[in-house]
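Structure incoming, see below.
As you look at this complex, bear in mind that one protein chain is not there, while each of the others sits in place.
Per-chain numbering from 1; labels A, B, C, D, E, F and G assigned in written order.
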Amino acid sequence: MNTDLYQILEDVRDGKTSVADAEILIKKEPLADLGFATLDTQRKNRQGVGEVIYGAGKTTAQIKSITETLLKSSEDGILITKLSKEKEEELRKDFKDDFRYFEDAKIGIVGKNRKPDGLGKILIVTGGTSDIPVAEEAAVTAEFLGNEVERAYDVGVAGIHRLLSKMDSVMNASVIIAIAGMEGALASVVGGLADCPVIAVPTSVGYGASFEGLSALLSMLNSCASGVSVMNIDNGFGAGYYASLINHMNKK
Amino acid sequence: MNTDLYQILEDVRDGKTSVADAEILIKKEPLADLGFATLDTQRKNRQGVGEVIYGAGKTTAQIKSITETLLKSSEDGILITKLSKEKEEELRKDFKDDFRYFEDAKIGIVGKNRKPDGLGKILIVTGGTSDIPVAEEAAVTAEFLGNEVERAYDVGVAGIHRLLSKMDSVMNASVIIAIAGMEGALASVVGGLADCPVIAVPTSVGYGASFEGLSALLSMLNSCASGVSVMNIDNGFGAGYYASLINHMNKK
Amino acid sequence: MNTDLYQILEDVRDGKTSVADAEILIKKEPLADLGFATLDTQRKNRQGVGEVIYGAGKTTAQIKSITETLLKSSEDGILITKLSKEKEEELRKDFKDDFRYFEDAKIGIVGKNRKPDGLGKILIVTGGTSDIPVAEEAAVTAEFLGNEVERAYDVGVAGIHRLLSKMDSVMNASVIIAIAGMEGALASVVGGLADCPVIAVPTSVGYGASFEGLSALLSMLNSCASGVSVMNIDNGFGAGYYASLINHMNKK
Amino acid sequence: MNTDLYQILEDVRDGKTSVADAEILIKKEPLADLGFATLDTQRKNRQGVGEVIYGAGKTTAQIKSITETLLKSSEDGILITKLSKEKEEELRKDFKDDFRYFEDAKIGIVGKNRKPDGLGKILIVTGGTSDIPVAEEAAVTAEFLGNEVERAYDVGVAGIHRLLSKMDSVMNASVIIAIAGMEGALASVVGGLADCPVIAVPTSVGYGASFEGLSALLSMLNSCASGVSVMNIDNGFGAGYYASLINHMNKK
Amino acid sequence: MNTDLYQILEDVRDGKTSVADAEILIKKEPLADLGFATLDTQRKNRQGVGEVIYGAGKTTAQIKSITETLLKSSEDGILITKLSKEKEEELRKDFKDDFRYFEDAKIGIVGKNRKPDGLGKILIVTGGTSDIPVAEEAAVTAEFLGNEVERAYDVGVAGIHRLLSKMDSVMNASVIIAIAGMEGALASVVGGLADCPVIAVPTSVGYGASFEGLSALLSMLNSCASGVSVMNIDNGFGAGYYASLINHMNKK
Amino acid sequence: MNTDLYQILEDVRDGKTSVADAEILIKKEPLADLGFATLDTQRKNRQGVGEVIYGAGKTTAQIKSITETLLKSSEDGILITKLSKEKEEELRKDFKDDFRYFEDAKIGIVGKNRKPDGLGKILIVTGGTSDIPVAEEAAVTAEFLGNEVERAYDVGVAGIHRLLSKMDSVMNASVIIAIAGMEGALASVVGGLADCPVIAVPTSVGYGASFEGLSALLSMLNSCASGVSVMNIDNGFGAGYYASLINHMNKK
Amino acid sequence: MNTDLYQILEDVRDGKTSVADAEILIKKEPLADLGFATLDTQRKNRQGVGEVIYGAGKTTAQIKSITETLLKSSEDGILITKLSKEKEEELRKDFKDDFRYFEDAKIGIVGKNRKPDGLGKILIVTGGTSDIPVAEEAAVTAEFLGNEVERAYDVGVAGIHRLLSKMDSVMNASVIIAIAGMEGALASVVGGLADCPVIAVPTSVGYGASFEGLSALLSMLNSCASGVSVMNIDNGFGAGYYASLINHMNKK
Partner (left out) sequence: MNTDLYQILEDVRDGKTSVADAEILIKKEPLADLGFATLDTQRKNRQGVGEVIYGAGKTTAQIKSITETLLKSSEDGILITKLSKEKEEELRKDFKDDFRYFEDAKIGIVGKNRKPDGLGKILIVTGGTSDIPVAEEAAVTAEFLGNEVERAYDVGVAGIHRLLSKMDSVMNASVIIAIAGMEGALASVVGGLADCPVIAVPTSVGYGASFEGLSALLSMLNSCASGVSVMNIDNGFGAGYYASLINHMNKK
């Protein structure tokens, strides 16, 4: 597409097109074609973000095809989210040793993780063991994007000493992802203890009046601690991505 | 009403009424008149509960009249809830030194509190200072009903050390009332630390997604700590009453 | 971990560490390691609570392993919640006669119940027969924790005489657990009749505008009777645990 | 408008219009003009329902004007709902002794009530005293429409003996209107005791998780008693009207 | 139990028990045992209501056993709701020709319907064909309870002429049950046309913002027509029962 | 039915019926029979709308039967919505080459589409690929009703350049259907760019706090752009139908 | 800003800037500056839409200033929404006879309406008289934008004959705006009768379970009639604007 703009400009230079006509041509052209394509490249260069394929609702064939296309134009790894166990087996046949699968996280990766080059560690804490799939989605995503990750699972507030015994990790973390279902109180407590940004992820873990994560979501939004922001329910990928953005603030 | 039943029985004894007719008469009679009236007396005797008047929606004249009637039949104190500042001034004129008013709690008391005779102390904790009116409603109610009350306000989880500095009180309490708005996480943390029954009261303190106390209510219902039960939003009186019931388990 | 603190203190005593250095060391150390570990022991000693394993989301192998570890350090019984029929068969093979399974309650117990040593009986009432699984979860839990339990099922308010015919039980109970779905009115009626603490448990029984237990939950929270507190929807375990806490107030 | 149809038919009879043309004319004419106008007259004749003016959002002048128009064409009384105290004073000036005002009900009536000619009595019960305005709206409406009304206020389920002491009234009623806020349990209990149709009206009385009447509304919709139908929150007029319909089933 | 009361009275008559002692004995006895048992009999006598078994959640064996017990004490028919196709086959083996099954309504009946003896016809209208299962539950229930039923299905307001073509039925009905999902507008339109009580039943038919019947439920509660009351979502049985109550107002 | 009216008029003409009697007869007759039947024909003539069968909840046999009846009285095509893959195979056997099936849209068509005769093109845009089934339901419906359709799928606002690259299509469209799940922001952005009517369709695509399409629905209703109206969640058919109405405004 | 692009092109033509440099310059420049500014002009030219000022939250001084600026660059009228009575008096002083104020609609207009040049009439129907402010906002907006408007207020479905008596208007309308609160059934009935696009506007009129317009909103979204789209609650302006867009489809 750049060709088009380039061509128009050459024609102006060569006197083949008047300035007035060129102005109209450029305005008539689909606007995005003029420059937006570079946006994505810019973003990737700055952030070193590898490619991400949302695997949900895509067939194995579609995933394969997209992956192969991406591999041609880049040496970055490719992360595939929401990848079921069935699909991973087929992908392994194709990409063999280049392919890694993370069952808890339901993530597949073709190629390598970016080397950890963040400001510090990302600490991921969960309230219970049932929150682990969401936590692993965040963890594997963050690791893929070049972050060192520390996990502290099952440190919910019902036994506050479990969390307090991790105070060193909390104080040393660059970013913390706090993941909890049920009443979601973990985010507030962590927010009160930490001096770094906390990303809260409510999960749909619970029953009855947890209303599929609504209880934890509202809790986290109302956190009385400053320094806490919130992701959608069960959005582990988003939290890992956001934490990586913050942990790479030195790269801008 | 007892007279009616007594009369029927006398008539049976005296042969004025046949057994069959008496059976029908008793069954036809409004059922509650036979014995329920004694229930309230029984309850009061066992629990030593003084009288309670719900002041909301009653005129000063109505409150005065009810109070005077109650005073005739009992020496117990009388607690009036939801009593506005304006009404208290008029009541003071009538009941003078017998009358005490608690402004934060919006409670008026005519006569004396029951002497503290519970199993132990009731500890009342709040997340913030805005929760104090609800807390005081609970505290004054519990004191009126014969309980020693310890207050630990503004110990919300955003600064967990404030709560931890009260660990002795938490460990020594007989019952704990945990009152919080916003995300309501206080109840879970207290529930995790304490080994006594915890009564959680969500408050309508907060804004935005606190939805008038809904966020705190859901949080508390989903508490991951065992040993936590929940009251209606802002129901300080109910919490004080319930805590007193538990703290007087020795009186049954 | 205690060793660490002990060691530091020995070093102070022995002049190997200055007081100032020791102060820093202690503060730097993960706080919880200093003493919190004792909390759980304290709690158990006071309450005589046996161990509880949340079976939901755990494999049979995990449950077995945790159970065996617990058995080594304690002679108390172990209660496993949310245990499906399939898993119970495997556990029976291992623990044989030590193992009891309660199908309605979906609870398995390894070892013995605590001997009943509460203040009185816990009465469990339900509105209908569909509420029985939640009621049994509460009942088996309370029995395990050392309580005498009386069951009065299917006494919903649509036929008030069913409940009234249990008035003796209601008046004699130490604590009452009122379990109901649909409109949840049972809690208010029981609360009005009883003079002991009532624990209300809404269930997800119903259809249409019961919205999976929301209707009963709101009903119970708004109970016009004093002396009623509320648990999460379907939380039979929580109710049994809480009732046991109240029924053992003499043990503090 | 009837004239139009009549005229067309005369023209057909007189040969001035062909049958085919008449068919088209009749079909083209606004359909409702053909006969619907008689519907309202039919309804009123059968039910003896007087006129009703919804006073909310109407000026005193508008109300006066409508009232005067209605008075010209009918000798029936006229009931004006949602009439504020201020407006009633102005109306009294005009209609003098013909005008009655019911302050609790916020209803004004010009002219007479229909003579009671229903099948039996309508019993109106309320859970508390705060429900009385809604109850009086129902009661005054029902009386205006020709029903004998019995009131039993403040008989909520928290003191079940209050309701049971009214069992005779409950058993003798033709229709019962059960009005309650908070948890709305009254409807289920009354529904379980009565053998006549029960009309449940949730009120917005309550606070916190009563959510402006939602709690009572859901309760009543989920009533486990058969024989209970539900009105909108605070809809006293609708309940009085519906009860009157049922109590006049003999008039069809 | 009546024996107990009778016995006490005989003892009073015979001088074996003093009047004072008898008074205490009667009051101590479970209150309901004194007379409530007669309530159900009274209700049935007046209404001629046959027995109803809620089939949901009951095994075929349980249903059989209850049915047989009921058959011994009464000649009335027995209606079983929420009866699945599988269970009906087993029941047919036992009760043979005495058993009828209504597949749309998911209702089984052992024995005969009550002979139609109501004031008039019950008209049942539905918005669409998907509402028919709920409508048939209402229809079969009403027929069982002694009512003549007229069905007018699929007359939703999107084609108002379908409903208008049934105006004769609407005007002649004694009671109308209006059943609709989606926007539930049918109830208002029917309520505006009819001069008899209308019972509105929202159904869970629809998708998206119908939110499982919530949209229709709210619609019906807010009906601008007087003379409309509302049942729970999908509650066909309740509507049939309520309509029968109204249609038998002459039997009181 | 017309016969009836015609007959009455003939009888008036012939003096067999008096005018007064005729007036009563006509009014008594079901109102809709007089003329409404012509409404549907009128509508179809003006809009050239073919027949539509809602396939959901209908058996293949029912669909076949309705289709055959329709085919007898009209040469228009017939569109069947919500038609599953299984049913399509059976229908193909009967209608052979006359039958087309659109798998994404779950639509079957017997006969031909109307020839495109609208004012311009209908542009259908979607936020993601998961919205395509709803989009295709809209597209196939609009094409069937005689509209030229342009598809621009997967142009969600997270990569605004994708949408901007379609600016020519946006500016040239006669009507735009904007379909999106998750946050539904597409509708506002399209509404801000376009100068034609935009029809927004929220989809149930998403997870967590998308609450089955509620998030997108609210977003679209609150669009800050003028010129946007909203359909029910997932209502592709409705959007296609509505767009066609607008695109045929010249046909009135 | 166009100057910038023009200047760059001139520099290319004149050899002052290389093609490569120009390409970078253009891409670096804020994208919207290249052509979007013309969008608004295009839109206005095509639609002849006058200017609109959202008056809510603006001071009279701000409104005056914006109005004066707009008047300088255009001869079109200016419509000011949400204009309170107090502000209108001040504006009248400035703009005198050029200024018209519509009290029900809360709209002020400076200058003239566009001459009616739409395809046909816009019919606006409301369920009740309380819906009139929203209806007038729609009506005045549509008239300002060059449409002939017919009003048919207070034709709610509770008295269906009121609406049916307007069938001619319904059949002749180009677009219909159906406005209703409470149960919002009007939209479905109108949608079933009309053959033109219907725009449904829920209003916040009602009480109790109308939940500030939610009931009407859901009703309208679930309309069983095809050809109905929905606006936000109380959005009269949006409906008038959208209707005008449709009524001017001939102008594209």
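We take it that a contact is a pair of C-beta atoms (placed from the backbone, for glycine too) under 8 Å apart; a residue touches a chain by one contact, two chains touch by 3 or more.
Every value quoted in this text rests on a predicted model; they were computed, and no experiment measured them.
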item: Chains shown that the absent chain touches, full complex; value: A, B, C, F, G
item: Listed residues A:95, A:211 or A:241, member touching the removed chain; value: A:241
item: Options F:22, F:122, F:221 or F:245, residue touching the unrepresented chain; value: F:221
item: Option touching the unshown chain, where A:113, A:188 or A:222 are the choices; value: A:222
item: Option from A:184, A:197 or A:236 whose C-beta touches the chain left out; value: A:197
item: Subunit A residues touching the omitted chain (full complex); value: 39, 42-43, 46-47, 52, 119-120, 171, 174, 193, 195-197, 199, 217, 221-223, 226-233, 237-238, 241-242, 245-247, 249-250, 252
item: Chain not shown, touching residues in subunit F; value: 127-128, 156-160, 182-185, 187-189, 191-193, 206, 208-211, 214-216, 218-226
item: For subunit C, the residues touching the chain missing from this view; value: 2, 5-6, 9-10, 12-13, 15, 19-20, 22-23, 26-28, 31, 34-36, 38
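As a convention for this text, only the chains that are shown with their structure count from here on.
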item: Rounded Å distance, subunit B centre to subunit G centre (Cα mean); value: 55
item: Mean-CA-position distance for subunit F and subunit D (Å); value: 40
item: Residues within subunit G bordering two or more other chains; value: 159-160, 193, 208-210, 221-223, 226
item: Complete list of chain pairs which touch one another; value: A-B, A-C, A-F, A-G, B-C, B-D, B-E, C-D, C-E, D-E, D-F, D-G, E-F, E-G, F-G
